[in-house]
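Excluded from the complex is one protein chain; the other protein chains are retained at their positions.
To keep things simple, chains are lettered A and B as they appear, and every chain counts its residues starting from 1.
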Amino acid sequence: MAKYQGTLLFALVLSFILAGCGASQPAAGEGSQGEVHLILGAYTTPREAYAEIVPLFQAHWLEETGQTVIFEESYLGSGAQSRAVVEGFEADVVALSLEADVTRIADAGLITHDWKAVGYNGMVSTSVVVFAVRPGNPLGIADWADLAEPGVEILTPNPATSGGAMWNVLSLYGAALRGHVAGVPAEDPEAAREFLTAVLRNVIVMDKGARESITNYEQGVGDLAITYENEILVGQQAGNDYEIVFPASSILIENPAAVIDAYVDKHGTREVAEAFVDFLSTKEAQEIFAQHGLRSVDPDVAAATADQYPPLEDIFTVEFFGGWPQATEDFFSENGIFNQAIQQAQGQ
Amino acid sequence: MKAILSRRKQNGRSPELGLRAASFIFILLMVVIPMIVIIQDAFREGFDEFWHQVSQPVAAHAILLTLWTSALMTLINAIMGLATAFVLVRYDFPGKGILNAIIDLPLAIPTLVTGVMLVILYGPQQTLGAFLDQQLGFQVIFAPPGIVLALLFITFPFVVRTIQPVLLELDIQQERAAATLGARGWPIFRRIIFPALALPTLSGSLLSFARAVGEFGAVVIVAGNIPFRSQTAAVYVLGAVESENRLAASAVSVVLIAISLLVILITNYLIKRRQIS
Partner (left out) sequence: MAFTKTQIPSASKRGWGTRLIILLVILYVAFLVLAPITALVSGALQRGVPSFVTALSTQQLWQSFVLSLQIALVVVVIQGILGTITAWIIVRHRFSGKALYNGIIDIPFAISPVVVGYMLLLIFGRNGALYPLLDAIDLQVAFAVPGIFLATLFVTVPFMIREMIPVIENLDRAQELAASTLGASRWTTFWRVIFPGLRTALFYGVALTMARAMGEFGAVLVVGGGVQGRTATTTLYIYHALEERQYVEAYTAAILLGLGSVFIVSLADWVRHRSQR
């Protein structure tokens, strides 16, 4: 009996000691002399690029100021990351998939500076919406119109949980509306919506994020995945054998990064956070983005890597839909175009 | 005796009340207050708006899918859980120890990993998945069967572990007597064993149903998540949370909570009635 009491007591003491260790984690901001903590909240796609940019910046900052930057990185879906920051995740810097997710943080009063005045309109990388197809393109997918053919099994993430999926839907609809989809008349919203419905009918999996969608495709699911160009290039670098198909028309995906004023001031990390965001626009960082499948926002780097990133016949931005607030309202609200189309596609 | 009892009562009252207070405060803080917060959030724009959110076709469809897949899982789980517990307690065979040890494994494996494992196993490129899909035309992953399978895996220990202790304590003498009187196999099971196990089976099954209704980690990976086809309520809630449709998230959550609470209350009532009779 006494033995068990001893065990119990031991477990109790042990757990509180361990809990004590857990509680004494370093807080963000200035640590001991010559150390500074920086919390980066990013979306999942460019994590391989950041894995190389972060050490470069650390070396750069150490040389310039003698301080060691200790990074704490979080990678979540863009929307989830943005909401986490609004709900109290005290990231010093965010790097997200779409402008609307930074706007949400600004609207919450956490970003007070004009973040779009930094660097290239606040954007650090761009990409386009493309298709991943099986080796040798057995179905002969050439452009958007082929996606509506009966029997093509498509993967695209869910727009409710994934920024990437919103880009996909807007790209598809925009291409149709602009007359770049064979058989769909230009400037005809009704026809464009029907085309969206036909494609959605072929969707077999809607994962919660862009990365899950492409890794699912890698498991052999489906014939085709609608995704970012950089997701495919990174996937190919990781040894996957799918091929890339460029549609004639795509939306230009623009990925912003910004300093969160409220949190950097609280942590006393403004200087290093701003330096990091500035660093993202330097040629050094831009070249790394380009190596990881992202189209550079720096004109020189873009020109140098142009052979890797073929131009498309038609590229449009979200301004075509009147900007993000308007597009979100028109497409992804309760009675938005996307919800109407998916409902129709599933025969409801 | 009476004196002792009354003294006991006097001495006993205050520490027992202390225990009660500790328990109440714990459950209040941990369970009740979060629930009140979410219920209040769901009804903050009135009942009509709540109902509107719940009866939206996409939400209603997700709730229905969750209910029928959970119900199907519960049925299979009840039968197979009962059989497994029975075999584990009553028979001796090689490998029994291992069988008993792996029953609890689903509890230990993160649901996220469960989902990934099922995709590895039944995915279209894998031998088993390819065989089922091409030879039998039966698609497991990214369809309702995948949901049922994931739920079965996750809830398997609940029914087995509810029945096992009852079966262990079941009076084998009654069965022996029945056997001596000439009853064999099935009648013994039906007349003596089953009545004793009906309740634990039911309560274990209902518990697994309650657990299944809220399951997320595995389902989000294997279900396919197509609205109106393979999107469950928990995945819908995640979508609503992520697209800042807070009212829809809270409303559907409240429906899930209400269903679970109802099921649990029914289970507890059945147990209590049985104990009285």
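We take it that a contact is a pair of C-beta atoms (placed from the backbone, for glycine too) under 8 Å apart; a residue touches a chain by one contact, two chains touch by 3 or more.
Only a predicted model underlies this, so the values are computations on that prediction, with no experimental measurement involved.
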item	value
Chain not shown, its touching partners among those shown	A, B
Of B:57, B:165 or B:195, the one touching the omitted chain in the full complex	B:165
Subunit A, residues in touch with the chain not shown (by the definition above)	1, 4-5, 11-12, 14-16, 18-19, 21-23, 25, 39, 41, 44, 47-48, 72-76, 81, 84, 86-90, 108, 209, 211-212, 215, 218, 235, 238
Those residues of subunit B which, in the complete complex, touch the missing chain	4, 8, 11-12, 15-16, 19-20, 22-23, 26-27, 30-35, 37-38, 41, 80, 83-84, 86-93, 95, 99-114, 116-118, 120-121, 128, 149, 152-153, 156, 164-165, 168, 172, 185-186, 207, 210-211, 213-217, 233-234, 237-238, 241, 249, 253, 256-257, 260-261, 263-265, 268-269, 272
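Note that in this section only the chains that are shown with their structure count from here on.
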item	value
Between subunit B and subunit A, distance of the C-alpha-averaged centres to the nearest whole Å	36
Of all residues in subunit A, those that touch subunit B in their complex	77, 79-80, 83, 158-161, 203-208, 212, 216, 219-221, 332, 334, 339, 342-343, 346-348
List of subunit B residues in touch with subunit A within their complex	56-58, 61, 119-120, 123-126, 141-142, 220-221, 224-229, 231, 235, 238-240, 242-245
